[in-house]
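Please find one structure pasted underneath; my questions will follow.
== subunit A ==
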Amino acid sequence: MSTAQFFFGYFAVMLTGLSVLVVTRKDPIHSVLWMLVLFVHIAGLYLFLNAEFLAAVQIIVYAGAILVLFLFVIMLLNLRNEERVKKFQTQWPLGAGAGALLAIFLCLIVGKVIVLAPLGRYSEDAVNGDGNLMAIGKILYTEYLFPFEVASLVLLVAIIGAVVLAKRRLE
Partner candidate 1 sequence: MIYTLIPLLPLLAFIINILFGRDYIRDKAHLIAVPAVAGSFLLSLVAFAGVLKGEVINVNVYSWIVSGDFNVSIGFLIDQLTAIMLMVVTSISTLIFIYSIGYMHGDKGYYRFFAYLSLFVFSMLILVMANNFLLLYFGWEAVGLCSYFLIGYWYEKKSAANAGKKAFIVNRFGDFGFGLGVILIFLTFGSLDYMTVFSGADSVLGQTINLFGYEVDTITLICLLLFCGAVGKSAQMPLHVWLPDAMEGPTPVSALIHAATMVTAGVFMVARSNPLFSLSATAMNTVAVVGGVTAIFAATIALVQKDIKRVIAYSTVSQLGYMFLALGVGAYSAGIFHLYTHAYFKALLFLGSGSVIHALHHAKHDDEQNMEKMGGLKKYMPVTYWVFIIATLSITGIPGLAGFFSKDEILWRAYLGGDLGKFLWFLGVAAAVLTAFYSWRLIYLTFHGSYRGDPEQEHHIHESPKVITVPLIILAVGAVAAGWVGIPPVILEHADRIGEFLAPVLGHPHGHGTHLEEWLVIAVSVAVAVIGWLVAMFMYIKKTDLPEKIASLFKPIYNLLFNKYWIDELYDKIFVQPVLKASDRIVLAFFDAKIIEGVVNGIPALIGGFSKKLRNVQTGFLSNYGLAMAIGALCIIGVFIFMR
Partner candidate 2 sequence: MEDVIYNNLNYPIITWTVFLPVLGAIIVLLLRSATAIRWTSLIVTGLTFIISLPLLTGFDKTTHKMQFVEWHQWIPSWGINYFVGIDGISILFILLTTLLSILSVLVSWKAIANKAKEFHISILIMEAGMLGVFVSLDFFLFYIFWEAMLIPMFLLIGVWGGENRVYAAVKFFLYTLIGSVLMLVGIVVLYFTGGETLNILALSSEQYSLNLQFWLFLAFFAAFAVKVPMFPFHTWLPDAHTEAPTAGSVILAGVLLKMGAYGFLRFSMPMFPDATMMFLKPIMILSVIAIIYGALVCLAQKDLKRLIAYSSVSHMGFVTLGIFALNTQGVEGGILQMLNHGIITGALFLMIGIIYERTHTRKIADYGGFAGLVPWYAGFFIVLTFASIGLPGMNGFIGEFLIIFGAFRAKMVYGVLAATGIILGAGYMLWLYQRVFFEKADTERWATGDHKVWDLDMREIITLVPLIILIFWVGFYPEVFLSYMHTSVAHLLENINQTNYAGGDHLLTRLITGIF
């Protein structure tokens, strides 16, 4: 077993375990905290895959912004009493079954239908020449400029939407 495989094994076990923890905690705050740990591991995996920029974004945006938002909301709603009621729905066996089946299916499909595209020009060495950040920046502001601008618009709409929805209703 090579080093790479060992590290992958670590991340795989941790990610799977953390995922289970995230979806099974009774208290949402615990879920969110486990999620935080999960995100750090994902960031690590990204580094492993030569995606430094995304690893940073994962930590800053996901862990730093989105999860904090979740925490705020949970605290804002003050959901303490929720802890006492049962945490699963009546249909949970069905849900679990579906999930399991899905996992099996997805695993089965991996070898079956995936047809790989020809290799691109951003080989590991090519990226490492300029650095990952530079490579992403170049392609983002040239080839993907328009989607990038659209994404900014999406965020703007989201901001306005969130403000309008969450603000106290004017009677």
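Selection rule, in plain terms: all candidates are chains of the complex that A comes from, given by their letters.
In this section, a contact is a pair of C-beta atoms (placed from the backbone, for glycine too) under 8 Å apart; a residue touches a chain by one contact, two chains touch by 3 or more; residues count from 1.
All figures in this text were calculated on a predicted structure; none of them were measured in a lab.
Going through 1 or 2, you find that the chain touching subunit A in this complex is 1.
Contacts from subunit A toward candidate 1 in the complex involve residues 89, 91, 94-95, 98-99, 101-102, 105-106, 108-109, 112-113.
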